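All protein chains but one are shown in place.
Let's turn to chain A:
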Amino acid sequence: MSRTHTSRRAFTSVVDGHVLPKVIQVGPNVYGAAFHLMKLLPAQFILTSAMETGELTEGTTVVETTSGTFGLGLAMVCRLKGIPLVLVGDPAIEPPLRRRLEALGARVSIVSGPELRTRGVQQARLDRVARIQARLGSYYTPGQYDNPLNPVSYGAVAELLLESMGTFDALVCPVGSGGSSSGIGSFLRALNPRLKLIGVDTPGSVLFGAPAGPRQLRGLGNGLVPPVLEHTLFDEIHWLDAGTAFTATRRLHSEHAVYMGPTSGAAHHVARWYAEQHPELRVMALFPDEGHRYTNTVHNDAWLRRNGFLTPPPAAPSTLDHPVQAAGSWSRFSWQRRTRDEVVALAEGVTV
């Protein structure tokens, strides 16, 4: 009984060992919560909860649409728990990720050309999921975009951050599903109502009202607005393009020896700027995954040059009157804890 949190023990699995981040100082008043793979946390939490409530039983197949790290998180948890998994992805899925998912026993179902042309990628994936569900007798869909347990799963991160740092002043989150930002943001706010929550998005993503368009930076932003994203928590939004995020990712490594993926670089870029503007504040950034998946891309000069990403980012963001103007390498907008509808409604009269 009365264990202390400092007592050491063996981790019960790789998920147990990797599920929480390490808090690392990366500047006089900047800290990063560096995850091995952040999406392990909601994957583990949602599946464990579903097993406790009986929604997920033996013989039930887990079906989810994802081409990203949530799929990898699910694949690791499902393999360790012995649960069959089907992941529906689009053709842009990276071959090494696909190989890793399949090595973990997941079936990867890729929507193909004709489906994509007639219905668009999101709808094509949802249709495919529906077809697979109909074929399976018993299935469970974690639904990271709709499942309220996605944000709630991050209580463990809030616990770790607060134990390590106490209450701090600002949290910078790259936003994709809205799970980590809305979860951690809401828990920290419960203790510190003055906490600044700063979201990092990318041009082309509709999360915070920017015009829809192609996105070069996967894992950041979204083509749809997930219900779990709670817009009223955010004080400020930044849009970084792929080149800015990639350069920032390289700088995070070369200056601090922290080897992370591009969404981490984007978060660090904004956190660093915000911390410089407010030297009296302590700023925390979320770093969602490590750099190993990007060894041949973001962390490779030849690849960056070939794809035209070697331009240095501006030193400061341009401040927008409205998110519809979000474009270019780096812009910001003062969101002021409003709903998305409220902000979108302001667009009338704004010059784009």
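One rule holds for everything that comes next: contacts are C-beta pairs under 8 Å (C-beta built on N, C-alpha and C of every residue); 3 or more make two chains touch, one makes a residue touch a chain; residues count from 1.
Simple rule for what comes next: contacts and distances are computed from a predicted model.
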Record-based protein name (UniProt) of the chain missing from this complex, from "Cytochrome c", "Teichoic acid transport system ATP-binding protein", "ABC transporter permease subunit" or "GHMP kinase": "GHMP kinase"
Residue, one of A:Thr60, A:Asn192 or A:Thr232, that touches the chain absent here: A:Asn192
Residue touching the undisplayed chain, where the options are A:Thr57, A:Gln123 or A:Thr167: A:Thr167
Absent-chain contact - pick from A:Asn29, A:Gln44, A:Thr61 or A:Ser153: A:Ser153
Contact footprint on chain A, counting only the chain that is left out: 1-5, 148-149, 151-156, 158-164, 166-167, 183, 186-188, 190-192
